[in-house]
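Mind having a look at this structure? Questions to follow.
One protein chain is absent from this view; the other protein chains keep their places.
This part shows chain A:
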Amino acid sequence: MKMMSGAAMVVEALKDVGVTHVFGYPGGAVLDIYDALFAQDSVKHVLVRHEQAAAHMADGYARSTGKTGTVLVTSGPGATNTITGIATAYMDSIPMVVLSGQVPSSLIGEDAFQETDMVGCSRPIVKHSFLVKRAVDIPEAIAKAYYIANSGRPGPVVVDLPKDIVNVQESHPYVFPESVAMRSYNPTEKGHMKQIKKAVASMLKAERPVMYVGGGAVACDASGKVIELAEKLNAPVTCTLMGLGAMPGTHEQFVGMLGMHGTLEANKTMHNSDCIIALGARFDDRVTNNVSKFCPHAEIIHVDIDPASISKTVNAHIPVVGSVDKVLDQILEQLAEKDFSGQKEKLSDWWQQITQWRKRECLKFEQGDTVIKPQKVIEALYKHTNGDAYVSSDVGQHQMFAALYYPYKKPRQWINSGGLGTMGFGLPAAMGVQFAHPDAVSVCVTGDGSIQMNIQELATCLQYNLPVKIISLNNRALGMVRQWQDMIYKGRHSHSYMDSMPDFVKLAEAYGHVGIKVDRLDELDAAMEKCFSYTDRLVFMDIAVDQNEHVYPMQVKFGAMDDMRLSKTERT
């Protein structure tokens, strides 16, 4: 039996669960753990500049790989700085473990220096948390944390480690548990056969089916089976903001993203469908619009690993609890002997209708001669990356443009804060992606507002030579806020403009990177080409775009799904 200190146990347990990267920042309560990290090199530590960014990096790492991201921070402010990052991961069901230092056990509750009740602070935004009280319990707590974070519906887990139990002066026996079976936690993976049969009967009977695919399909890597089912049924497929890539954006059966800024054809298809096959999606308010007007003709099949997501906002007629991956296995098995020769014929009217909706070309925009439209930048980005880049986005108009104008070919290629909508997410997430995929092209699509929320990480990028490409759509304003003020507040732009913008090119250069400024349409292509020719440097592209552009289509508030504005003047 190995004897070691609590701090060494933390590092040893991380190795035993297969952690490759830890994103963190040292401080008093975790100095012992940092000392143990210093003594080895199998777990790589990444020193960030702000703990919030550490959580987003771990998040980007997790979203792009499916593996659990790891964060290590000190007690008090170190821990509380991760809160936004934890909440972001929680809302999007991302596997993450946050190891936070804590003041010594004897001081807990005494308002000691850098003490906060981290387990309490994080309670509403974690899947689970542990306050470890004895050094010998460290391996089991860490093993359980990783198991819980990345099983069932994934989510963040906090492990709070008081300083006295990780003390390097004392040795304890280290035993890593072989299994972590828990009597109170057994997520249901396979669907109930009776429900599967009902679902299959419903989708075979349907004349106007649609598959509505969410982040759950990405989380369990079910993309291949989503495509297989879609092709078998000849059904149109729409993805949520979190599900983009689960069905290739280039597939002819893909009708685009749905919801508030979804395509007209996606929302029309949903609204007129007689059978909605929801796979790992949660009928979020940004999808449904007015729930009482939601898809009146559809029988709803809802597959989700979290029973609490089923019938939460919209009643499901055929609930199926299980992972999208396992349930699709079961469904495809049921469909194996069925004859689909008549399916094309049966759905021809439906497809004809969808073709009509597509003809409205809801994503078209008018690009003038000089001022660059933000949509045009995303199209250029797609062209210059062959559609193969990992795209991490911040939050705002640019996020919607990046979701709508870059057809993602694969799941995990599109990384964004969908549920919480966290500005400042994009850059650190793109860095986490780059750590996980050193040879891939990792792009951060951002805006002049969002990028300034975690700009300090440009220093981290230099320290670790991360060749992230920052595509900043600079409209000198908080575009999405401004859009709502234009639409709802009669154009009163209350605090949605930025009056003293830094020179982003100089800023990038000050941090040791390459900066490129683009003002005119005729410079865009050459600048993009130059940007991606720097394979080993971070490039910050500061692209001036039209300040008055709005994101369309956009659902009309309190309307049905397909009640939309298509431009400043057109309505459905």
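Convention: a contact is a pair of C-beta atoms (placed from the backbone, for glycine too) under 8 Å apart; a residue touches a chain by one contact, two chains touch by 3 or more; residues count from 1.
Heads up, the rule we're going with is that contacts and distances are computed from a predicted model.
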- request: Between "Acetolactate synthase small subunit", "Glutamyl-tRNA(Gln) amidotransferase subunit A", "NADH-quinone oxidoreductase subunit A" or "D-alanyl-lipoteichoic acid acyltransferase DltB (MBOAT superfamily)", choose the name on the UniProt record of the chain that's been left out.
  value: "Acetolactate synthase small subunit"
Query: Which is it among A:S42, A:Q169 or A:S184 that touches the chain not included here?
result: A:S184
- prompt: Among A:S100, A:T116 or A:S129, which residue is in contact with the omitted chain in the full complex?
  reply: A:S129
- prompt: For the full complex, which residue in A:D35, A:D274 or A:D306 touches the chain that was left out?
  reply: A:D306
Message: Touch as defined at the start, partner being the missing chain; which of A:L47, A:V119 or A:L566 qualifies?
response: A:V119
Residue among A:I148, A:V395 or A:M541 that touches the chain left out of view: A:I148
- request: State which residues belonging to chain A touch the missing partner chain.
  value: 119-120, 123-124, 127-129, 131, 148, 182-185, 306-308, 311-312
